[in-house]
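Would you mind keeping the following structure in view while I ask a few things?
Missing here: one protein chain of the complex. Every other protein chain is in place.
After this line comes chain A, so read on.
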Amino acid sequence: MTVKQRREADRGQPLITCRNLWKIYGPDPAGLLKAHGGKPAAQAIRDSGHVAAVNDASIDISEGEILVVMGLSGSGKSTLMRCLCRLVEPTSGTLRVDGQDLLAMDERQLIEIRRSKMGMVFQNFALLPTRTVLDNVAFPLEMRGQRTAERHERAREMIRLVGLEGREQYFPRELSGGQQQRVGIARSLAIEPDLWFLDEPFSALDPLIRREMQDEFLRLQAMLGKTIVFITHDFDEALRLADRIAIMYEGEVVQIDTPDKIVLQPATDYVAKFTREIPKARVVHVRSLAEPLDGEVPDGPALQGDATIASVARTIVQAGRPYLPVLDETGQPTRRLDCGRALALLFGEEEAA
């Protein structure tokens, strides 16, 4: 938690800023946008035989943040991510990465920025079948012309980082799925990217392995503190990993918020449907429910703001009081928790917003 707090504290400028980003597939995407003044309605898009894979997305991603993009399959998650690194050419919109206009870059500049700043992990690993683990991991370094000894040293370091030492000379097909994805992760980190894109990295893995890989991912991120865009269709995974969650529906980013807010204040019915089955008390933090003091500090055991409701449930029930004090980052009881609301959340009763 401490790393996360530190990151939240010194979260600075947005590293990625996109405004009104569109990606439309179909016979004449540009013409369609033009005909509708840059904002065609869903009906108009469908009627003209187009698909809006990304529909008017405006997102800021801060340095060191983990943004998880969620949505059903076909909702445009992958396309959004590929627009952000320009693997897919957006139909319109603006996109700045680290202060530079990504959409204005020519091929050379794009290659340059990918060689120095970006790494991507793929759902089906996308390893090169004819190369050993070592050469796969060293591949991005090789592309930018690093000498063999140097890049192998770095690659070995990465392989150690993801816990695959001893497998350097293996070929991808000789590894299990989880191990292959570790190679994919090592490869994407080899160039020390600032921006780390992960497109459903654990979806192709068995549930147990997936859990293990999530832990691995959190461990790495605690060490490295990258800016991350992470795609998943698994809400539990999103809740475990996210600083913020962006929920997509038919190309549109319908809500982008912290997990607490998504659970407590779903922006649309669609988002609400997503969160319905979730044990909310395990997601929501005390500080999200905390309210200003009504004059004096209530009696009873003080709660940490960054604890989840579920983790303090026993304390709340045993205290048996209407309100409990909540400590802020400096350890002062500056706010209080309405125990009735907390219990309602705990028992899954619907809140009247």
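Observations, loosely collected:
Everything below uses one rule, namely that a residue touches a chain if its C-beta (ideal position, glycine included) is under 8 Å from a C-beta of that chain, and two chains touch if they have at least 3 such contacts; residues count from 1.
Assume contacts and distances are computed from a predicted model.
Taken from the listed names "L-proline glycine betaine ABC transport system permease protein ProW", "Carbon-monoxide dehydrogenase medium subunit", "Outer membrane channel protein" or "Cytochrome bc1 complex cytochrome b subunit", the protein name that UniProt assigns to the chain not shown is "L-proline glycine betaine ABC transport system permease protein ProW". The residue from A:87, A:293 or A:344 that touches the chain not shown here is A:87. When you scan A:62, A:91 or A:123 for touch with the missing chain, the hit is A:123. Interface note for the absent chain: among A:140, A:225, A:251 or A:266, the touching residue is A:140.
Although one chain is not displayed, chain A still touches it through residues 82, 85, 87, 111-112, 114-116, 118-120, 122-132, 139-140, 142-144, 169-171, 173-174, 187-188, 191, 197.
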